[in-house]
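In this view, the complex is presented without one of its protein chains, the others remaining in place.
Right, subunit A next:
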Amino acid sequence: LLLLLSAATFVPLRLLAAQRHFEGFEDASDVVDDDDPFDSQPSIPSPSLSLSVSSPEAPSDPITPPPPSPIDASELWDEDEFEGIPITNPISSPADLDPVPVQDPSLLPADSPKPSSRPLRSYTIEIVCISFLIAFTLNYFIGRRENELIALAWASKFATKDSIFDKNFSLLGAGEHKDAPLLLKEARDVFKFWASGRRCCKGLIATLELKSRHDLISRMWEMVFMKKDTITFEVMMNDDAMDHVVLAVARRKASKAMQKETRDLQRFTSVLAWAPAGRKWVSEELAIVAESKEVTGDLITDVVLDQVFGEKAFEKFGKGFISLHFSDQYPGSHSKMLIFKFALPDAKNMADMTRLVALVPYYIDLIGHYKLSSQARSKTDAARSKAAQEAYKELQNARREALQKRKEEKRRFIDEAEAKFTVEAISKREEKERVRQSKKSKPRIKMMRSH
C-alpha cells in the first residue's frame, strides 16, 4: 500500500515537471538573477504580479532593461489627478490604475515566457532519480522472489516429509495448525525455521540470512563488500544433556576473530595447536579453539573426520562450512547451546550441504550422551568455579558502586537542602536573636545539626 502511495506521488510529480515546461517557472539552476534586482527593487506588488503571470525563465535579452522608473515618471505624471504623489513610487500607482501600460516595454519582454528552450542538462536530476526509483521498485519484487526461492529450495530439501529434519524432529515450523508455513519470514532477507520435539534438546532455530537482493542500494553495496547467504543452526540443549564442553571449530582467520568476540570462548578456551598422535585430524584450513584437549579428541570423532572435517572430505564437502561452536557457558538467554554456521549454496544445488546439515543431529546425540572423564572434569570444574567467582565479584562491585552512587546522591541532596536551609535559618535566627537580646540576656544558641 505504502509503495503504491509513494508511486502515486511520483506520477503527479512527473506531470508537474512536464506541465512546468509551459508555465516557465523559475528553475534554481537558471541564470535569471540580473532581472530580479530590478523587479524587486522599485516596489513589491508589481514584480510579484509580473512573476506570477509569466516569470522570466530563459536568460533575458542581452540589453539590460533601462531602469523603468524614470520613463514612467515623465509620461504618467498627470498634474491634476496625482498632485502630491512623490515621484519615487510612480510604478505602484499605474499598477493600481490599470495593468502595466503597453509602451512600458522594459518590464514585459523580460517576463514573457520563453516556450521551453530549457537545456536538457537541468533535467538530469529528475530523470536519474525517477529512473532509479523505477529500477528500485522493479528490483524489489524480483529480489524478494529470488530470496523466497532460495529459502523454499532449502526448506523443500531439508524440512519437508521424510527429510532429515522430519526424521529427527517431531514438530517442524512455527505455526500451530498442521499446514502452517515451515519458514517464518522475519524480513525480506531473513527467514527462520523452528524444529522441536527431540531427545537431549529443547529445540532448534535455523536462521537463513540471505543477501538483501530486494534492496537495490544494498545489493550494490554487497557487490563491494562480499556478503554470502548463510544459515545458522542454534540448538538449545537440555540442561542434563550437556556436560562441561566449550569448543569452537572454524577456519583459521575466523577462529581468532571468534575467540575475541564471544565471551565464553575468551574466558574458557585457548587455541589448540595440538593434534592427537596416531589419529587423523581436521584439515589444515581449520583451527580449533577449545577448553580441554581430551574433550576435543572425543568430540572430533573419526566418523566426523571421514565425512566432513578430514583432509580429503573437507575439500569436497567443507566448502560451505563456516563455523561450529559448542558451549555450556554461552552468554545469552540459554546457556547450553550448539551453534553451526554454514554458507548456503545456490537454490539449485542445495544437496551440496547435506553432509553439513547431517552434522547437527549427529552432534546433538553425541554431546547429549557424552560424559567427561574425572580428571577432565576436575580441570573444567576449577575453571568454572574461578569464572563463577569472577562473575560474583563483578556483581558485588556493581552493587557496591550502585550503593555508593545512591549514598552520594543522598548526601548531595542533603547538602543542597542544608545550604538552602542554612541561609533561611541564619536570617531567621539573627532576627530571633535581635528580639531576644532586646528582651532579656543573650540565650545560648544551639547549632541545630540538620541530619
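Assume contacts are C-beta pairs under 8 Å (C-beta built on N, C-alpha and C of every residue); 3 or more make two chains touch, one makes a residue touch a chain; residues count from 1.
The criterion applied here is as follows: contacts and distances are computed from a predicted model.
Entry comment: the absent subunit's protein name, as recorded by UniProt, is "Protein Asterix", drawn from "Brix domain", "Protein Asterix", "HORMA domain-containing protein" or "small monomeric GTPase". Interface note for the absent chain: among A:269, A:307 or A:327, the touching residue is A:307. Among A:174, A:275 or A:387, only A:174 touches the chain that is left out of the view.
In the complete assembly, the contact with the undisplayed chain comes from A:184, out of A:184, A:339 or A:425. With the whole complex as reference, residues 2-3, 6, 9, 13, 16-17, 20, 25-26, 28, 31, 33, 36-37, 40, 51, 55, 125-126, 129, 132-133, 136-137, 140, 167-171, 174, 176, 184, 186-188, 192, 194, 196-199, 202-203, 205, 212, 214-218, 303, 307, 333, 355, 358-359, 361-362, 365-366, 369 of subunit A touch the missing chain.
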